[in-house]
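Right after this comes chain A.
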Amino acid sequence: MWDFLQTYGGRLAEGTLVTAAQFALATAVALVAALAAGLGRLSAHWPVRAAATTYVEIFRGTSLLVQLYWIFYVLPLFGISLPKLTAGFLSVGLNVGAYGAEIVRGSILSVQRGQWEAAYALSMSPWKRMRRIILPQAIVLMLPPWGNLLIELLKGTALVALIGVADLMFVAKQINGSTFLSAEAFGTALVIYYLLARVLITPAMRRLERSMARRLGRA
Partner candidate 1 sequence: MTFDWKWDFVWEIAPRLAAATLNTLLAAGSGYAIALVLGLALALGQRTRWPALTFILRETLEFIRSTPLVLQIFFIFYVGPQVGITLSPWVAGMMAIGLHYSAYLSEVYRAGIEAVPKGQWEACRALNMTTRDTYARIVLPQAVPQAIPGMGNYLVGIFKDTPMLSVIGVTELMQTANAIGSETYRFLEPYTLVGVIFLALSLPTAGLVRLLERVLRRKLGM
Partner candidate 2 sequence: MELSAYPLELPPDDRPMVRFMNVTKSYGSLVVLDDLNLDIQRGEMVSVIGPSGSGKTTVLRMLMTLESINGGVIYIDGKPLTHMERKGVLVPADEAHLRRMRASIGMCFQHFNLFPHMTALQNCMEGPVQVLGLSKAEARDRSEELLKMVGMIDKKDQHPSRLSGGQQQRVAIARALAMRPRIMLFDEVTSALDPEVIGEVTEVIRRLVAEHDLTMLMVTHQMGFARDISDRICFFYKGKIEEQAAPEQFFTNPQRERTQQFLRAVKDAD
């Protein structure tokens, strides 16, 4: 095992960096898409609602792998060629964003009625009401489910290896292919994913939850 890490540690580390980058970029895409679609589904204008609903249903109704292949292999036929790195994080981000949109929508709807009415009574504009009163409270509600969703996102990034992005999964597969050290290669990669999830993402989300709660004066 020690020999294995000495020989392949460097490559696994590079793969991990690519995975981390894919994770960060996909998270950004997912947040934007989720917020846009989540708010869109609550819009008063039906075309906006329809567009948001279509996005959410298509991306939740099919598989990430199907979406990834479609974006990477079929979109070019429409004249949109994306480099594999971009196709990778974009697919993962859009897929997770569709699930995130439901979280956004759900948490906005569960902000207490009284808060909406109070903002109404202050005759705030709808946009101001959303931004200054409702969203800050909704964000506290949506953080815990987002914590779980980000773990799913990290797991989702492993699929970008299948279009050739040299992430952690890709490196593990390559090492397995050239050395047949399957247990070591895949096992080490599994442990790294686990550590990323449990040592980085989960504690970071917990900290964020606490600080958001404090800002709203709830802790």
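If you want to know what made the cut, all candidates are chains of the complex that A comes from, given by their letters.
Quick note on the criterion: a contact is a pair of C-beta atoms (placed from the backbone, for glycine too) under 8 Å apart; a residue touches a chain by one contact, two chains touch by 3 or more; residues count from 1.
Computed from a predicted model, the values in this text were never measured in an experiment.
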Given options 1 or 2, the chain of this complex that touches chain A: 1
Sites on chain A touched by candidate 1 in the complex: 57-58, 60-67, 69-70, 73-74, 77-79, 151, 154-159, 161-162, 169, 172-173, 176, 180, 182-183, 186-187, 189-190, 193-194, 197-198
